[in-house]
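Sharing a structure with you now.
Only one protein chain is missing; all other protein chains are in place.
All chains are identified by letter, namely A, B and C, in their written order; residue positions are counted from 1 within each chain.
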Amino acid sequence: MKPSPFVYHRPTTLEETLDVLAEVGADGKVLAGGQSLVPLLSMRLAAPAHLVDINHVGGLDRIEVRGGGVRVGATARHAAVERDDRAFDAVPLLRQALVHVAHPTIRNRGTTVGSLAHADPSGEMTAVLALLGGTVTLSRRGSERTVGAADFFHGPLESAVVPGEVAVEAFFPAPTGPRTGSAWAEVSRRHGDYAVCGVGALVTLDDDLRVAAARVGLISVGPTPEVVDVTEALRQLAGTLTERALRTAAGHASAASAAGGGA
Amino acid sequence: MTDLHDVALTVNGVPRSARVPARRLLSDFLRHDLGLTGTHVGCEHGVCGACTVLIDGRPVRSCLLFAVSVAGATITTVEGCCEPDGSLGPVQQAFWDCHGLQCGFCTPGFVTTVTAYLDENPDPTQDEAREAIAGNLCRCTGYQNIVASVLRAAELRREVRA
Amino acid sequence: MKVTGSAVLHAPRDRVWAALNDPAVLVRTIPGCHQLEQVGPDSYRATVTAGVASIKGMYSGDVRLSDQAEPDSFVLHAAGAGAPGTVSADVRVTLADAEDGATRLDYDADAVVGGVIGGVGQRMLAGVAKKTAGEFFSAVDDVLTGRADLAPTAPTAAGPAGASAAAAPVVYTAPQRQRQAVPLGVVLGAVVVGALIALAGVLIGWLIAS
Partner (left out) sequence: MTTAMMGEPIARREDPRLLSGKGRFLDDLGRYALGVAFVRSPHAHARVVDIDVTGALEVQGLVAIYTYDDLAGPLAEPLPLLIPHPALTHGRTPYALAKDEVNHVGEAVVMVVASDRYAAEDVCDRIRVTYEVLTAVVGIEAAREAAHLVHDDVPGNLAAHMVQEVGDARAAIDAAPHVLELDLDVERSASTPLEGKGVYARWDADDASLRVYTSTQASTSVRAALAAKLDLPPDRVEVVAPDVGGGFGVKIVHPWPEEVLVSWAAITLGREVKWVEDRREHFVSSAHERGQLHHVRVGFDDDGRLLGLDVTFWHDNGSYTPYGIIVPIVTATQLLGPYKPGAYRVEFSSLYTNTVLVTPYRGAGRPQGCFAMERTMDAIAAELGLDRAEVRERNFIRPEEMPYDHGLLFQDGRPLIYDSGDYPASMEKLKKLVGWDAFESYRAEAREQGRRVGIGLACYVEGTGVGPYEGGWVKVENDGSVVVATGLTTQGQGHQTAFAQIAADVLGVPLDRVTVTTGDTRRFRYAVGTFASRALVMSGNAIAAAARTVREKALRIAGEALEADARDLEIVDGVVRVRGVPTSSIQLSTVAVLSNPLRYAFDAESARATQFATPADPDKPPVAEGEEPGLEATGYYSPPRATFANGMHAAIVETDPDTAEIRILRYCVVHDCGTLVNPRIVEGQVHGGVAQGVGGALYERMVYDSAGQLLNASFMDFLMPYSTEVPTIETDHLETPSPLNPLGVKGAGEAGVIPGMAVFASAISDAEGFPITRMPISPSDLFHLRATHPEGAS
């Protein structure tokens, strides 16, 4: 279990990075956290000719709260996002979901943007982005584009990122409305394993503390993260928001998604 | 075809360097290029935790990193968890006191992980102690004495501070 | 591993059959297909470049046909090999008339994925295989319904479609009977091999989220 040889690139600026990516094109692979890529290389299931290591590109590790949400740079580690109190205040679901991503040791190196670009249908952050209606910014030499979550995830391990491009930032909009709560629940075989099923819930209440809107985002139930509106389901439950409502919402949601089919 | 890189970093407070191919995993770099064999390799796909080392104080899987990618970093291995005089550090002492190891192969990964954990959580409960080691596999001990070791280590560190 | 699925192609069976037998269509619709080459009676080779994102490689799939009951059904035996592993599959294919003059195609594949990839690629295998097949059929349907012209289709999960239409004549010049059965076989061979190929990418996901 040792990787094949590759040419190593260590750009220190984004410009440099985009130039290298443009040159190596489809023969190149971006190395960010590498917590998924490196084992793949070690098992020789992938052997890109060029590895472009973006860990030393200045400024990419930013975590900013502005523009009505949290902006996470390409090399910001899961752990950094998880620990960021301002990010938590703005978008609690980030921390609520991140604590379920593998184990702390992996989160110390793995990056949030990397896990999005990676588009694993079991990756917690994919559903978080989808549920919040966030976006990912992709850069390539000479151009930049911002892709909404709905268009970003194409299938298992397929995101909108194409050769020559690098995902530089993800934007997680803060939930709107005065009374909005979020939660994450998942079931896995062992602590820290991929979720057998994972559900993120976003619930907004009206002034009578009745459910005004409720949506859930699910992982491990289809080829891409699934978002289901469960407002009606929750309305049927009188009274204030309870954990039971969330559980039921999740139940309805998984039923809905099952009907919708999936891998 | 192999492009070689001079990788210099600080390991256990000592500047170390070696000339290696880009594909050299940090675990192999530490073990075979630097001869620090205390760090062990149990799966090479990031699950078992035996290869855990600290980079700038934070635990990471050295089998999931390329040495060249962390050039310049400050690394602590199990060897660096000893006292300056070479005697056992508090975490190591606690594992000894509590019979927290049997074959000893996974142990270095536990020692580094627990060392970093206690830096941030000096006073864990039993459940927190169990959670703290949940990313490391041990096939010998059943973990019970390792959990006890984490609590004992916290105790020892408090004694040292007092 | 069982991979079963179906697709509705919006054309009558004879046109579906014809389209699936038109190399000009095939080189544009088989995910990542470079070459269709006859290597013996009822025996062919598909060379495919595919993978996910920039993780990809070259794979060859050998395809053998049996039980051809033109134009209703046949059984395809496909075997593919690439660096990460091997795949072999028996695929039963049936065409049936559907409503509004459309055709329903059902495939029932029993695939064996071997080598390293077989041992670690299970988490998303079936899903990726179905998706690969689905992409192929929708591409074919686009051609049948005129939604797509004969320009090379856009890159898909399985990588850019091969520009090597040069391979087409190799198949096209094959004897009439085989010309009818073969490409369809090769197509599904590519689909099955595609399942393997996509696995290379699947593994990114199998491992710890980064």
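Worth a mention:
One rule holds in what follows: a residue touches a chain if its C-beta (ideal position, glycine included) is under 8 Å from a C-beta of that chain, and two chains touch if they have at least 3 such contacts.
Being a predicted model, the structure only gives us computed values, none of them experimental.
Residues of chain B in contact with the chain left out of this view: 1-2, 21, 23-24, 31-32, 35-45, 47-48, 50, 77-79, 81-82, 86, 88, 92, 95-97, 99, 101-108, 111, 130-131, 133-147. Within the entire complex, the positions of chain A that touch the omitted partner chain are 1-5, 43-44, 187, 189-193, 196.
If you put the missing chain back, the residues of chain C touching it would be 1, 83, 85-86, 88, 112-116, 118-120, 122-123, 206-208.
Convention: only the chains that are shown with their structure count from here on.
Note: centroid distance chain A to chain C, computed from Cα atoms, is 31 Å.
One inter-chain figure worth recording: chain B and chain C are separated by 48 Å, centre to centre, where each centre is the mean of the chain's CA atoms. Inter-chain centre distance (chain A to chain B, centres taken as mean C-alpha positions): 29 Å. Shared interface positions of chain A, defined as residues touching 2 or more other chains, are 34-35, 39, 43, 102, 106. Of all residues in chain B, those that touch two or more other chains are 45-46.
The residues of chain B lying in touch with chain A in their complex are 1-3, 5, 21-23, 25, 28, 44-46, 49, 52, 58-61, 63-66, 68-69, 113, 131, 134-135. Every residue of chain C that touches chain A in the complex is listed here, in rising order: 51-57, 83-84, 116-117, 120-121, 123-124, 126-128, 130-131, 155, 157, 160, 198-205, 207-210.
Remark: chain A residues 1-8, 10, 31, 34-35, 38-39, 41-43, 51, 53, 55, 79, 102-106, 108-109, 191-192 touch chain B in the complex.
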